[in-house]
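Take a look at the structure below.
In this view, the complex is presented without one of its protein chains, the others remaining in place.
This part shows subunit A:
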Amino acid sequence: MNTLAGPTPPPDTVLEDIEVELFVRALKLRYGYDFSQYAPASLKRRVLQLVQAQHADTVSAITARLLHEPDFLPVVLEGLSVPVSEMFRDPDVFRALREQVFPVLASYPQINIWQAGCAHGQEVYSLAILLEEAGLYERSQIYATDFNESALNQAQEGIYPARDAQLWSRNYLAAGGSHSLADYYSARYELIKLDQRLRRNVIFANHNLVTDEVFCEAHLVLCRNVLIYFSDPLQDRTLGLFRDSLVRGGFLCLGTRESLAFAPSAVDFTPMNAALRIYRLESRNGGGG
């Protein structure tokens, strides 16, 4: 069944699997970026999309380029990252943050929030707006991280297509926003730009969840729709990172369809709003990572 005997016409999926594996190894050996523990099916899709976008014939062709042309690395990383996001996506989650999590955060003199996998920053600005409206932003510090450098740059700019504004405005109101989203951006031609004052307590930083360590003590970690791209062991390792970063009683918010069923580290987190994937770190035993 899964052999290469005989002249199989491309694209043969088994051959592709071998090529993808070699590509991933090349990326790791040459540049230290390790995608070997990403969920295979969607990773393969993105590698094949990269092949197409480069008008290459095979994965091996882009592997060769990757090895020999360092300038090609950012293109590859951009292709493997999925900086797809929305403002106030899943409004119920943001409503729950506002109504259930913020009242607890309000008891801290300084509030540290780590937003891991921030993509183009849509959720960073969403959070900043919520904090502002709750009167908590002045004493908040948001660390917005991603391994995709160009996404981080765009996140800092806060410029988005105007066609998204309508959906985001609806999301904002559904999340319990008390103004109008338009109060927070200026529109120009086909673009909107988020009020840069919203950025005043945000630090954007390059951080790779696969290889980098804990860098702050957080009261809330927001990491939505990032771990869905990780296989079980990497998901578990990353949860360990969040556990080590969070203060006792700190909050973890994941994407609404994510499952912790296969992560041993999940025992450290108690569901606070299970449907919306908001958890609390109850104790610090277990340690390590």
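The rule we apply is simple: a residue touches a chain if its C-beta (ideal position, glycine included) is under 8 Å from a C-beta of that chain, and two chains touch if they have at least 3 such contacts; residues count from 1.
One rule holds in what follows: contacts and distances are computed from a predicted model.
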Which of "SMP-30/Gluconolactonase/LRE-like region domain-containing protein", "protein-glutamate methylesterase", "Spermidine/putrescine transport system substrate-binding protein" or "ABC-2 family transporter protein" matches, in UniProt, the chain that is not displayed: "protein-glutamate methylesterase"
Per the definition of touch given earlier, which of A:R46, A:H120 or A:R280 contacts the omitted chain? A:R46
Contacting the left-out chain in the complete assembly, out of A:E149, A:D183, A:D232 or A:E282: A:D232
Of the listed residues A:A26, A:L67, A:V82 or A:A162, which contacts the missing chain in the full complex? A:V82
For subunit A, which residues lie in contact with the unshown chain of the complex? 1-2, 13, 17, 39-42, 45-46, 82, 84, 225, 228-229, 232, 255, 257-259, 261-262
